[in-house]
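Quick one: the structure is below, and I'll ask about it shortly.
A single protein chain has been omitted; all remaining protein chains appear in their positions.
Letters A, B and C mark the chains in the order given here, with residues in each chain numbered from 1 onward.
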Amino acid sequence: MNAAPRDFRSEELLADVIARLIGDVRHVAVGNASPIPATAALLARERGHGRPYVSLLGSPKNTFWTDGARELFDCAGQGRIDVFFLSGGQIDGHGNVNLVSTGDYAYPKVRFPGSFGSAYLYYVVPKVILFRTEHSRRTLVPKVDFISAPGTNAPNVFRPGGPIALITNRCLFGFAQGRFTLDSVHPGHTVDEVIEHTGFEFERTAAVPQTPPPSPETLKLMREVVAPQLAEVYPQFAAQVFGITLPLSAGTASG
Amino acid sequence: MNAAPRDFRSEELLADVIARLIGDVRHVAVGNASPIPATAALLARERGHGRPYVSLLGSPKNTFWTDGARELFDCAGQGRIDVFFLSGGQIDGHGNVNLVSTGDYAYPKVRFPGSFGSAYLYYVVPKVILFRTEHSRRTLVPKVDFISAPGTNAPNVFRPGGPIALITNRCLFGFAQGRFTLDSVHPGHTVDEVIEHTGFEFERTAAVPQTPPPSPETLKLMREVVAPQLAEVYPQFAAQVFGITLPLSAGTASG
Amino acid sequence: MSGPIKSLDEALACIADGAMLVVPREVSGVPMAATRALIRRGVKRLHLVALPTSSLQADLLIGAGCIDTLETSAVSLGEFGPAPRFSAAVISGTIKMKDATCPALHAALQASEKGVPFMPLRGLIGSDVLKHRDDWKVIDSPFGNDDPIVLLPAIKPDVALIHAPMADAQGNVWIGRQRELATMAHAATRTVVTVDKIHDGNLLGDPLLAAGTLPGFYVESIAIANRGAWPLGLPDHYGVDAEHLALYARMAATAEGFAEYLDRYVYERRAA
Partner (left out) sequence: MSGPIKSLDEALACIADGAMLVVPREVSGVPMAATRALIRRGVKRLHLVALPTSSLQADLLIGAGCIDTLETSAVSLGEFGPAPRFSAAVISGTIKMKDATCPALHAALQASEKGVPFMPLRGLIGSDVLKHRDDWKVIDSPFGNDDPIVLLPAIKPDVALIHAPMADAQGNVWIGRQRELATMAHAATRTVVTVDKIHDGNLLGDPLLAAGTLPGFYVESIAIANRGAWPLGLPDHYGVDAEHLALYARMAATAEGFAEYLDRYVYERRAA
C-alpha cells in the first residue's frame, strides 16, 4: 500500500503529518509497536530542539518510568502527557474506538485483545491522535460494536482530553464537535476513494486539499537524524523504511 | 517514680505486662521513642522464638519499609499489623485520646504535636495498647478536650481495631465495651491511689489483684537477650535500665 | 519460622483451585516456569487478574482449562499476533470475561494495598467497559458540581504470583522499577515468588538494593526457577525468545496444535 512512486515512502508522509499534528507540546508518549507515531514524535523533537519530551513505551531506554506499570497512567492523570496515539479494531464517525470485540459482547464474532488504557487515556490526554493505517469499511464503521472509549462525552463529564485527528493510509481527518472532517487526502489517493472506503459520514469542503508531501529538509532530518534513533527501538522498521541498520548488536527492549 | 525497691525496675515490670498483652500475634509495630513497648515487643519475640515479627519505627535497621512513609499505614490497612501502641496528652474513660490541644481547639491552652497516625491506626489495628507512664488527673481525664481518635464507634463504622488496655506507672486497665476496668495494680501502688489520681470512672472488682512481678526467667531473658538488641535502637535507655552499653559505636538511627 | 525458599511445587501449593490469582503484565517478570508447573498440577477454576494485561501466560492458562474468570485490560501476543486461546475461549464462552482498562486494575489493587473498599478513577464514563461492569459504581463527586466519577471496588487476590531477578535467604525479593509487583504483594493475602537466583546477603542491608526490594515480610514462599520468565523476558536481564513465541503463536492457532504445544513444552517438563 505504498504511495504512488515518489521520492518518499508513505510511512514518511504519515510521520510528517503526525509530527505537524503533535505541534508545540511538552510530552508525547507513544504506545508499544507504533513505529510511525514514534518516527513522528522523534521528528517533532528534532525540530523542537529537544521539545517535546518523547516517551516510547515498551522501550526501557526511551522511557523514564520508575514507579511501575501505573506511572504512565498517573502521569497522564497529572496532565503531564500532552499527546498519545490510539488505534481500534473499529473506529466510528463519533470518534468511538473499539478494541474489544465485534458482534454482541456476550457472543462476539471477533475478539480483539482488549481496551488497554484507552478507556482512561482517551479522556485525559489533551491531544489523542487516532492512527489506523487500514482504511476500509471494516475498520471505519458507522457505529462501533463496543465502545472501549467514546469520542465525546456529555459536557458535565470530566474530560480534558480526546481525539483531535484520525490518520489513515488514505487521508487525514480532523475531529471537532463530535464529527470527523476530511482535512486532506494523501498524494495518490482521492476523495471519492476515501468516501468509498469509509463506513461513517464525515464533513468535507468542496475542495479537499492534498496532504502536503514531506519537504526535502524533513526527509533529510527523518532519514539522517531520526532514523538512527528509531533503529534502537524498531530495528526492523528502520531497516525496511530507512535502510538503517545499527552497527553490531542493535539495542533490544526486554519486552 | 520507681517501683518500691525490689529486684526489678518498674520499666521491667511494665515491659513484662505489655509482653503478656501482646499475646500470640504475627506483627507488633512500635512507634518512635517508645523504649518500654519496644522492650516488651522484643521480649515477646524471644518468647515466641521469632514470632511476632517486630517493627521498631524510627529505626531503619528494625523496619522493612521500602515503600516510603505511607507503608506503615498501608500495612495496617491491610490487616498486617496486629499490635500498636498509642499515647495521649489526655486519655479519657471512653478510651478517647487527645494528641492535639487542651482548651478550645480554636484558642488552645496547651498545644501538643498533633494526632500523628492515631486517627487511623486506632481504628484498624486489632490490639492497640495505650501507654502513658504519667498517671495523673492531668493525663487521665473525664473527657478529652480534643478527640484525636475515639475509643469506640457506632456499630456501623468500620473498625476492626481499637484499644484493649491502658498501662500506666501505677496500674493496668483493661478496655472493653467502651469502659476501662482496673485489671491490676502494680506492686507498691494501691487501688485508692489509682482512684485518687485517675480523672475518669472505671470498673473494678472488690479485690483488684496486684500486677504479677516479672519472673526470674523473664528478667534474665530481658536483661541478657533483649537488652542488647534494644541497645542498638535505644542506647541511653538500655544503659540506664539494663546497664548495657554497646561495644564501640552504637548503631544510631538516622532520624 | 521455616525459611521461605521451597521447591517450585511446594511454593505453589498455596494456590488452590478456585483462587483469585494476580499476575503481572508481560514485561514485568512473568512467572512462566511456575505457570507451567500449575498447569501440570492441573489447577482449576482460577480467577486470573492480569495486571493490567497479559500475553503468553494468560493464553496458556486459558488453553489448558485452568481459568474460570479473567479480569484484565488486554491479552495479546504483541508482535506475534493475537492470543489465540484467549480469543477462542472468549468467542466460545468458556471463560467469564471481566474487561477492564489498565489504570482501573492498578487502582483496584491499590485499594486493597491501602485497605479501602474502593478507589475513584477518571475516564470510563460513556464506555461499554463501564456498562458491562455492574461491580463498578458511578457517584456524583461530593467535591464537584454535577461531576460523575467511577468508583472501583478493591481487588483483593488470594495470591500474587511473580517472577523476579533475585531474592535473599530472608525472603526479600529484588523487583527494581517494577513497583506494581510490590502493590500486588501488598494487596494479595499471600505472595509466591520465583527468582532466577538467590542473592548472597540481605537485600535490605544495602540501601541501593533496598530501594528496589519487596520485603520478605510480604512473601509466603520463594522458589528458584532460573530464567523462570522464559520464553518471556525479564527486564534488564534477558529479552523474549522471539523464535519460541512465534512457534507458540503458530501452534496455538488450533486446539490440536495447542495440545501438542502443551505436551511438548509443559507436560514434558522439558521447559520447566
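Note that contacts are C-beta pairs under 8 Å (C-beta built on N, C-alpha and C of every residue); 3 or more make two chains touch, one makes a residue touch a chain.
These figures come from a predicted structure and were not determined experimentally.
S.K.: In the complete assembly, which of B:133, B:153 or B:190 touches the absent chain?
M.R.: From the options B:133, B:153 or B:190, the contact with the absent chain belongs to B:153.
S.K.: In the full complex, which of C:18, C:65, C:153 or C:257 touches the chain missing from this view?
M.R.: Counting the whole complex, the residue in contact with the absent chain is C:153.
S.K.: Which one touches the absent chain: B:56, B:81, B:124 or B:164?
M.R.: Selected residue, touching the omitted chain: B:124.
S.K.: Pick out the residues on subunit B that sit against the missing chain.
M.R.: With respect to the unshown chain, the touching residues of subunit B are 32-33, 58, 60, 65-70, 73-74, 77, 99-101, 105-124, 146-150, 153-154, 156-158, 252-255.
S.K.: For subunit A, which positions touch the chain that isn't shown here?
M.R.: Listed in rising order, the touching residues are 27, 50-51, 53, 64-67, 73-80, 124.
S.K.: Which residue numbers on subunit C touch the omitted chain?
M.R.: These residues of subunit C touch the chain that is not shown: 103, 107, 114-122, 137, 139, 141-144, 147, 149, 151, 153, 175-177, 207-212, 235-236.
Please note the rule applied: only the chains that are shown with their structure count from here on.
S.K.: Should the pattern of chain-chain touching be classed as line, ring, star, complete or other?
M.R.: line
S.K.: Across the interfaces B-C and A-C, which one involves more C-beta pairs in contact?
M.R.: A-C
S.K.: Suppose each chain is reduced to the average of its Cα coordinates; what separation in Å results between subunit A and subunit B?
M.R.: Taking the average C-alpha coordinate of subunit A and of subunit B, the gap between them is 60 Å.
S.K.: If you average the CA atoms of subunit B and of subunit C, how far apart do the two points sit, in angstrom?
M.R.: Subunit B and subunit C have C-alpha centres separated by 40 Å.
S.K.: Please report how many Å separate the Cα centroid of subunit A from that of subunit C, as a whole number.
M.R.: 29
S.K.: Which subunit A residues touch at least two other chains?
M.R.: none
S.K.: For subunit C, jot down the residues that touch at least 2 other chains.
M.R.: If we look for residues of subunit C contacting two or more partner chains, we find 182.
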